[in-house]
Each structure stands twice: as structure tokens, then as C-alpha cells.
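A short worksheet on the structure shown next.
Complex shown without one protein chain; remaining protein chains in place.
Let's look at chain A:
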């Protein structure tokens, strides 16, 4: 990288690629070449920058200029102004919504200020398809040191001391897991990387694999060294083609460099990595289901114990860790457990990557120290609620988590605090809701997801979730009865108490947490026949105010089901039995004569 005077980093994550970042790169390269600057300026397609709301992003080094929402048509201006003349293209700079100031250096942006990047440290910095760039940022240094200077026990102790806990959802101490797998005697063991990211809205694992695949490969090899495995498998969903492609390139390059394969760095340690594709079932994120899927069996969980550490893939001891967990390992080993354990809270060390989504200004991927409050994440980093609306709730932990209200905004985020407040860390999905979101519908949305994704093996999840969904649907249809809320609670408790795996045991969480925090909203649906957020169509009622109606017939002519009648220049009338609540009349009326209650 030192040969170039200037680097243009373009986000090559899935989202920005969909917004033509490949074309931007192509045009930049073409123009730079045409101008004879090819030896001075390098264009690099990197992994995700995280600020997806404003993608595609083009970052200029060394001055750190951060251009947002760049289109291929902006390329000429960026090159002619910034590269040739050294002037900022102001219209492409990020504007701080709080004070309308333009910020050119990403370090000055609120979105990045509170972030600490460990798992994402290389995402958006390096070309993930070039192993040299990874190595230039201390890549494979940890592996080399482990193999040549440290015993497996020492490495495991370091991981244990760091306090790193599983980032896939469970939060099990990573070092302990390694130690357990190490202590099981067997001549064949496996390291499995769980890349079956399935939470709706979560995409940190994909981004890491797309932006920094070597960090995961390096960590898997270290894990293999520690537990005594010579084979690693990455279980990745086939819907992640870019991540798969970059992983394949990374494995090939690492093999060519002798960093993966036989006799790594001449130490006699062998470690091979292969990919296994999943069909994208949420439940296959559960480790026993994942293992069965890899074995070619139906992707459904089995009862634990035995845990995979004892009997996993092909009945052999298997250490399963999530992508983000692995991505932390090389950094921990390079900087030391002490450094890492200073970040975070007492029982949750380090950082956590969250995928911000929903009604929040800065949708994207962030990494913050454990202990950061929800308020900091949502307001400081996330830029607050879209369109100046009121914050209502945030769902953490994906479909297995719970909805937290504004009472929890100052809650420092860590595994235990989230659990204690009726939600969970999960894999780090964070979906923000505003005043227009109906919490019954939200619970229904999540149930719909778990219903689809249940493997169907155990009764509570297979049938129980269906019944929960039906009750919620009944309520949103305006047909709910008072005892239905009680039924929801009772059934939820039994499902949590009896389901076989983590999916079923947590699937009622959105129901329970929304009832707990928004019981009035449920009651409004059931007792008053109203949806306070105005989302449940069946509960809406459109009426024409006689005094305001001029009889223009516009509503009559636009109603798709003929529910409106009336004489010209006479007040019109809506037949509630025919009305499908489409709202066309409401939008069309020029006299505000139609009310929505």
C-alpha cells in the first residue's frame, strides 16, 4: 500500500454492491487510468463500513474523507475535484442531522465516535480478497505466535482470561468451551464456524466474512491447535454468495501461503478448512441442528447433553463458535487478555456488533463496548428516530429476544442485563420501533418468523407457536376476547418451559415482553376494538363527516369495493360492512371530510 499516494476505499459489501459499488469502482479505475494516475491512486473494494444507511460509501485515504450515497455518476466529480484538484466534493459529504454541519472525516461522525472496532477492525479498511492486506494489519501473527511459542493450554488460558463469551446468542465462555473440547479424548476433532446467521435484520457475520474472512480462518486454525483438531468447517448459508466467494478466495490464498493446510509455518501442525452450505434455516444456527445439517440429516436439534464438545459432527468432539466470536480471537491474542478484558462490563467483556434497523436514522452495523447504553446506541450512534417520531421500543436478540421500552434506554447493554430485562443479546439484531408501530403486530411478526423457522420436532414449538400466532392474529383482526391475553401468557410460559431447543424456549419472548410492557395496547385491541398505533387495518374505521363533505364524489369514484354511496353535492356515506380499510378515500378527499378512528 505504501507505493500509492492515495487510496480510494469503496464498500464492497452486499448492500453497497446492490447499489452499484462495483460500477463505481470500475469507473474510478477507468478514469484514474485515463488520467495516468494509476501508479499514484489505488482503488480498493473493501468490506462493509457499517454505515449502510448512507451507502455506497467511498472513503479517501490518507485524509479520511468520507463520501456517502455515491453513485456511478459522481465518479467524474470525485476524481476531477478531489483527486486532481485536492478539493472536497461537498455535496457528497455526510451532513450531521442535528446541526446540518457537513463532516468530511468519518472520525468526526457521531456514528463512528463511540464505536470501538475489534471484530470489525478490518472491515472497510482492507481488500478482503488480498491476504497481504490482512497480513499487513497483523494478520496471522497470532497464529504464528501460538504455533511457535505457546502451548494450547496457554492460548486457552489467554482466551479464558479475556472473558470472551459466545457472540452467537448463548454467551457461553469461549475459552471454557475450547477447554472442554480439548479435554475430550479423541483422535479426530472438528472446529466448526457457525455462519448460519439467521436473525431477521442481522448481518454482522456476513459483513465480517465479506470484509475480513482471514480473521475467521486464522481464529479457526488457532482453535484447532488448542483443541487438537486438524479440520475446520464453515457452515454458511447459501444465500451469502459474496461471503462464500471471499471465503473461498481467502482459503485458497491462505493455503498458498502455508497458513492453512499441512505443516503450517513448518510447525508440523495441520489444519484444513472446508465450507459446508446451509439452506438458510434459522434453527440451523442451533449447534446440534447445524451439525445434523452438515451431516446431511434434517436440520433439527437434538437433546443436549451430549454437547457437541463431547459428541458433535460425525459423533466426534466438535467446537462450534460463531463468526463474530472467532473474529475477536486474533485481536485478543495480539493485544492480550488484559487489554481486552478492560473493555466492557464485569461479566461481559469486549465489544459487541449490532445491526441497527427499523425506525432509526442511521441504519447500519456498529461495534460498541459492552456496557454502552441503549440510549447511546439509538440516539448518539443511531442518530435517533426517523422523521422526528417518538421512540417506542427496541427489539434486541432478534425473534428470540424481547421488546424493551424507553424505561430501559439507560440500561448498559450486556448479556446479563438484557436477560434480566426480559430480552437477550442474541446475535445482535436491534430493531427500533416508533410510535406508529403496533406492538401486537410486532409480536405477531416475530411469531410468524419463528413459526416458519421452527423445525417442527417438538410439540410446544410446532403447535404452540402456531396457536400463539393465531391468538395474536385474532387480536389484530379485532376478534380478540379478554381471556386471550391471559391465554397468550399461559401458553407462552409453557412453551418456554417445555420446548426442546433455544428456538422454542425463546420464541414466546416477543409476546411476553410486549404484553408486559404494552398490556394497555393489547387491551385496547381486545376491549375497545382499537389499535392505538393505527396499524391493524381491521380495527380502523373510516367515516365521512357530513358537515365537511361537499359531495364531490371523488371518494365514491375511487373506492375499489363500492363501499361509498351518496348523491352528488350531498354528504356521502361509507358502508362499514363493505369497507376494506384501504384508505384510498382518506387520501383522495380534498376537504378532510374523512376521519380515521
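Criterion: a contact is a pair of C-beta atoms (placed from the backbone, for glycine too) under 8 Å apart; a residue touches a chain by one contact, two chains touch by 3 or more; residues count from 1.
The rule is short, and it goes like this: contacts and distances are computed from a predicted model.
Participant: Name the chain not shown, per its UniProt record: "NAD(P)-dependent iron-only hydrogenase catalytic subunit", "Cytochrome bc1 complex cytochrome b subunit", "Serine/threonine protein kinase" or "STAS domain-containing protein"?
Facilitator: Going by its UniProt entry, the chain not pictured is "NAD(P)-dependent iron-only hydrogenase catalytic subunit".
Participant: So which of A:208, A:458, A:512 or A:533 would be touching the chain we can't see?
Facilitator: Looking across A:208, A:458, A:512 or A:533, the contact with the absent chain belongs to A:458.
Participant: I'm checking contacts with the chain that's been left out. Which of A:26, A:114, A:406 or A:466 qualifies?
Facilitator: The one listed residue touching the chain not shown is A:466.
Participant: Have a look at A:487, A:523 or A:537 and name the one touching the chain we're not showing.
Facilitator: Considering all chains, including the one not shown, the answer is A:487.
Participant: Considering the whole complex, not just the chains shown, which residues of chain A touch the missing one?
Facilitator: Considering the whole complex, chain A reaches the absent chain at 281, 298, 300, 302-303, 305, 451-467, 470-471, 487, 490-491, 494, 496-500, 505.
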